[in-house]
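The next block holds one structure in the form of structure tokens; read it before the comments.
Yeah, one chain of the complex is gone here, protein chain that is, but the others are all in their spots.
Moving on, here comes chain A:
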Amino acid sequence: MTDTTTRPTGSETDIKGPGYRVWFDLPARTLHFEGVLRLSTSEYKPIEDLLDGVLQASPTLALRMTELQFLNSSGINMLYKFAIAARKKGETEIKVHGSSTIPWQGKSLPNLKKFLPAIVIALD
């Protein structure tokens, strides 16, 4: 296992790896997902922690996916679990910005609504 390309770098609120970046814009309370995410389930742990931490800090949060060209099924699974966690927490105000021109988003983002009816999904 000498392949280290998917190993993330950067701080806890700015996770970078080859071809992707996930970072939190604190003033705007917006979590940005950019590039192509093709990590294994365990490799999503830092992002999962970031999502969790941000959610615990404040119930108001925006996820910007418009620059995320691809998210594999493990990543989608992570988003589903995040939605369920948010529902369990209650009183959240989460908005997801996506793009209908990116195939995976049209297919998977609507599911978030099933796990978290209060979520707002804006596709442009």
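Definition applied: a residue touches a chain if its C-beta (ideal position, glycine included) is under 8 Å from a C-beta of that chain, and two chains touch if they have at least 3 such contacts; residues count from 1.
Simple rule for what comes next: contacts and distances are computed from a predicted model.
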item: Chain left out of the displayed complex - its UniProt protein name, from "Formate dehydrogenase subunit gamma", "ABC transporter ATP-binding protein", "1,2-phenylacetyl-CoA epoxidase subunit PaaD" or "SpoIIE family protein phosphatase"; value: "SpoIIE family protein phosphatase"
item: On chain A, residues whose C-beta touches the chain left out of the figure; value: 1-2, 36, 38, 40-42, 70, 72-74, 76-77, 80-81, 84, 103-104, 107, 110-111, 114-115
